[in-house]
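A single protein chain has been omitted from the complex, and every remaining protein chain is retained in its original position.
As written, the chain order gives the labels A and B, with residue 1 at the start of each chain.
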Amino acid sequence: MNPNVFLMMLAANPWPSIVALLAGALAFGIAPLALAKLWAVKFSPAKPGIDKNAIYECGLESRGDAWIQFKASYYLYAIIFLIFDVEAVFLLPFAVAFTGLPVGACVAMLVFLLLLLEGLVWACQKGVLTWS
Amino acid sequence: MEQDETEALKAELRKHGILTTTFEELYNWGRKNSVWPLTFGLACCAIEMIATTMARYDLARFGAEVFRASPRQADLIIVSGTVTKKMAPQVVRLYNQMPEPKYVIAMGACAISGGPFRDGYNVLKGIDRYIPVDVHIPGCPPRPEALIDAFMTLQKKISEQQLTGEGRPRHLYAELPSEFKVPDYGEHGLEPTENAEVWNPLKVIQG
Partner (left out) sequence: MTAQTISAEQVKAAIEAAVPGCRVEILQNGSPSAQHSLVLDHKHATEIARFLRDDVELRLDYCSNVTGVDWLDTEVSEKVKTKKLVDGVETEVEEVKKTTVPGRLEAVYHLFSMEKKHGPVIVLLRTGNRTDDVRVPSLTPVWRSAEFQEREVFDLYGIVFEGHPDLRRILMWDEFADHPMRKDYVPPADDDEPLHAATGERER
């Protein structure tokens, strides 16, 4: 086929190529899994067992449940960390462009920083940051 | 006879720059060069084991640098040091939690037989009472070279394992167990004192 004709056909109807790519992608994922399954059936049988399927606890028998409740204050702590993490992302371009910035931009940034700082002070006073 | 002819033919082809292999060889070659040991040390032998993995002795050359922190991902457990009776159930349970195929190296006099602590009230007289050991390393503690030698012995053992036929290793038989009995804490010692499926004790022949 003339390559130009092929490209024209693609432009007219892109779906067959998308389907072909999808099939390729799926095959790429499924083929190793299928081969592994085939390998297990043909040569190496699966051997589950009580110990093997048990919860791993460094060789000890596990006691109790691994699903425990975390204190809600942990999430507050995490959220405050996240806010200041994001703040650092804004601070970097600000610091890079600092010398070329007009006064208005600096003031705007300071207001932003102070707002977040105020939030932190408020959280601190609420006792969120004290860990008991 | 047939085997020799095949080998001769392979060697001949090799001379002409043609590499031939079998499925089994390829499989074993891959396995023996990616044995992942379990991060597991018991006593002073563990220090030698750690030294073996470090830059000077560099176990990574043999494809075993990835010490896994979970038995789920490990192929090899190096029992490095004195196994106390209190620890023995944990060792067996860790072995049980490893996926097949799995291998055991008993490193040092203690892991083999109890070593200098054999008469101690809390010392297991050899881990081979409870789990099948592939390679024993004598020494107290064995030098890193000895561990590397044991590792190469294990690699040789892996490369000789058959994929089909009667002589194939235990893990390829569906009916053979992959777990062994974890001993219980008894009033006077571990119960049972050994696993008859695994242990092959010394026998005294009276003349």
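Simple rule for what comes next: contacts are C-beta pairs under 8 Å (C-beta built on N, C-alpha and C of every residue); 3 or more make two chains touch, one makes a residue touch a chain.
Fair warning: this is a prediction, and the values are worked out from it, not measured in the lab.
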Where the missing chain makes contact, among the chains that are shown: B
Chain not shown: contacting residue from B:14, B:61 or B:86: B:86
Contact footprint on chain B, counting only the chain that is left out: 86, 119, 121-122, 125, 185-190, 193-194, 201-206
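The rule is short, and it goes like this: only the chains that are shown with their structure count from here on.
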Euclidean distance of C-alpha centroids - chain A vs chain B, Å: 39
Parts of chain B lying in touch with chain A, wherever the complex brings them together: 70-72, 89-91, 93-94, 96-101, 163-164, 171-174, 177-179, 182
Footprint of chain B on chain A - complex, ascending: 43-45, 47, 49-52, 54, 56, 58-61
